[in-house]
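As structure tokens, the structure follows; a few thoughts come after it.
Note that one protein chain of the assembly has been removed; the remaining protein chains are unaltered in position.
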Amino acid sequence: MNDWTAALALFLLLNLVAGLARVWRGPTPADRILAAQLFGTTGVAIMALLADALDITSLRDVALVLAALAAVAMVVFVRRVWTGQPDPEEAADAGR
Amino acid sequence: MTLTLWYALTGVALLVVGVYGLVSRVHVLRQIMAVNIVGAGVFLVLVAGAHRRPSGAIDPVPHAMVLTGIVVAVSATAVALAFARRLRADADERTDGAAREDEARAG
Amino acid sequence: MARRERTRPVPADAPWIVWTVVLPLLAAPVAFVLGRRGLAPFAAASSLGVAASVAALAWQVAAQGVQRHRLGGWGAPLGIELHADGLSVLMLVMTAVTGVVVSLHAHGTFGLGGHETREPSGRARFWPLWLFLWGGLNAVFLSADLFNLFVSLELVTLSAVALVALAATRVAVAAALQYLLAAMLGSLLYLLGVALVYATEGTLSLDELARGAPHASVAPPALALLTIGLALKTALFPLHFWLPPAHANAPTPVSALLSGLVVKASFYVLWRLWFQAFPGVAPFEASMLLAVLGTGAIVWGSVQALQATRLKSLVAYSTVAQLGYLFLVFPLVGGPGGLAAWQACAVFAVSHAFAKAAFFMAAGNIRLAAGHDRIADLDGIGARLPRSFFAVGLASVALMGLPPSGTFVAKWMMMRAALESGQAWLMVVMLLGGLFSAGYCFRVLARAFTPPTDTPLQPVPGSLDAAALALAVIALATGLFVAPALDLLAIGAPDVAGLGQDGPR
Partner (left out) sequence: MTAILWAFDVVLAVTLVALAAGVLATASLFRSIVLFIVFGLTMSIAWARLDAVDLGLVEAAVGAGLTGALLLNTLGHMRSQAEFTPEPSHGPGGRLALALAAGTAGLAIGAAVWAWPDAFAGLGDRVDTHLAESGAQNPVTAVLLNFRAYDTLLEIGVLVVAVVAVWALSPMRGRVLDADPPGLVLAGFVHLLVPVVVLVAGYLLWMGTDAPGGAFQAGAVLAAAGVLLLITGRVAPPQLQAIVERGAVVLGLVAFLAVGVAVMAGGHAFLELPDAWATTLILLLESLLTISIAIVLVILFAGGRTDAAHPPEDAAP
């Protein structure tokens, strides 16, 4: 157990929570997915730190998979969803 | 409170949120996500319970069960999404057809 | 638990219990790969093969008693065991008989093209899914493991949902989607129940659970979750919302398979859990609640069937109503005459499967001929489509519970058990339900005596009428075979008479 790596993992997790604000606020779909994309990187780092904090070396493989696949959702977004327009449903949330 | 209890209760909370969402929302994509959240809750309960061996090792049987459960959930989700797309395509075809008929009549 | 007891003599005869599951699961992917090429002979051969392995297993169970197979060589609880007793065999036979006859109907229906589906190659899509469904059903009826039942039920559900969508109409796909979501939620609630059981009992084997004393504070909530999940999949009122659209809009042979067989699979699991894996865990009030919901199903389903405008909707609502009977039996098992009630429930499930599948096929034939199934516009159909109409008549008799049908015998046994255990209100419900079903069946039968219209009719291929008639005759004749069925049920039957009316053992 390593308290330092655990503390760093916690810090990164809090980072992720803070980043959720961007996903929520947008305003364009691209902003949201980009924020989510950044979480992929955060996730890789958290996994690597947890591997040390919890003493489970194979967690590094999870980090590897996260790193390799983080881009897939992004590519699908770019090819199938992205129109460059703001989120058409955004207005419905404005009243909340 | 133990690690097991904490995560198992988190799983139950996810279950409650998911069931509420499934029943109260009508858009099919959101319903499909709600079912997946219910699934995540159930899986969390299973895996949390596997973390109680006195030796400190995990009980692999619930892990295997959850792996199977995830595969089943992905299959069902993919089928549900294919159906949803199919419905949408039919609706589109219908509106296209109607539009073409209108044009023909106008022309 | 010694690994692989090789000292145990290898049984001389073939493990039919394995083949019963493996054959359909092997045939299904082959049918998928074949596509349209050589499908007809392959499909016929594999259906007969599965039916033959069921017959062989039935013979084995009748001759040698309960059959078991330790999959992978590991016994329970580490491994999974297959388990075939009288009840399993009865369900397998129900599936095989209904399946073979409906397959005949399906082969005709999906060969027509254009009528039932928009696809000319309907057969190539039907066969792999039906074989998967058949394999899944057989797996459910033979499983002795709580988690394995989850996976088997998923196989059943997903193939059933896909079969509904074969109709390819917008309503059918929408109904299939609703069915899928409801079934997924049901599965997950069931799985949570499994998680709670495993977390305190450390085993998934139904036999081991039956032997152990369940952890008092956990078993009731676990059983409640398992029950709600399975009730959702069985379409118990008021969780039945998904069934009528799915069963009414599916292609006709699929409607027959779903109403006759698929809903029975989840009910079978519920039945096993309540009376074999967790005997006495549920309080009497819980079984009473199920009976009350069953009553609700009978009333609600019948009222809807009486008001239905389409023939297939009528038959689908009738399924909701008839499933109610299965739940009336819960408070009776455990009382005096409990064994009779337990047996009656199994007999009812089987005869209903035959009657309902026959009814659906006959209704589908009428729809095929008339081009619609609006009940109000079917005047004089009796004179114009005598064979299809005769099949409707025979299936109606079986569904109403008149002698010599098995439904009649089953209801008779249930009513006697209700009287013996002093719950006469259940008898009243059953009589009322019989009147109701007579009411909605006569709505259809009355159309025979109205003056015929002269709207043109499409010809119905002979094989479709033959299939409907054959199953209707079987449904009507089941009453004559109740005695051997009861003998079969006695093999490995749980000691239901010993279950207390109130509280744990």
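Residue numbering begins at 1 within each chain, and the chains themselves are lettered A, B and C in the order written.
Heads up, the rule we're going with is that a residue touches a chain if its C-beta (ideal position, glycine included) is under 8 Å from a C-beta of that chain, and two chains touch if they have at least 3 such contacts.
Quantities reported herein were computed from a predicted structural model and do not represent experimental measurements.
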item	value
Chains still shown that are in contact with the chain withheld from the display	A, B, C
Selected residue (touches chain absent from view) among C:L39, C:V54, C:A96 or C:A139	C:A139
Where the unshown chain meets chain A, residue by residue	1, 3, 6-7, 9-10, 13-14, 16-17, 20, 23-24, 26, 29, 32-33, 35-36, 39-40, 43, 46-47, 50, 53-54, 56, 58-59, 61-62, 64-66, 68-73, 75-81, 83, 87-90, 92-93, 96
Positions on chain B where the hidden chain makes contact	2-10, 12-21, 23-27, 29-30, 32-34, 36-37, 40, 43-45, 47-55, 57-68, 70-72, 74-79, 81-86, 88-89, 92-93, 95-96
Interface residues of chain C (partner: the chain not displayed)	1, 3-4, 10, 15, 18, 22, 25-26, 28-30, 32-33, 35, 69-74, 77-80, 117-119, 125, 128-129, 132, 135-136, 139, 147-148, 151-152, 154-155, 158-159, 161-162, 165-166, 168, 173, 192, 196, 198-200, 202-203, 215, 217-218, 221-222, 224-225
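Criterion: only the chains that are shown with their structure count from here on.
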item	value
Centre distance in Å when chain A and chain B are each reduced to the mean of their C-alpha atoms	20
Chain B and chain C, separation of their C-alpha mean positions in angstrom	27
Centroid distance [mean C-alpha coordinates] between chain C and chain A, Å	46
Contacts with 2+ other chains: residues of chain A	none
Complex contact set, residues of chain C against chain B	147, 150-151, 154, 158, 161-162, 165, 170, 173-174, 176-177, 180-181, 184-185, 187-188, 191-192, 194-196, 198-199, 204
Residue ranges of chain B in contact with chain C within the complex	15, 19, 22, 28, 31-32, 35, 38-39, 41-42, 45-46, 49, 61-62, 65, 68-69, 72-73, 75-76, 79-80, 83-84, 86-87, 90-91
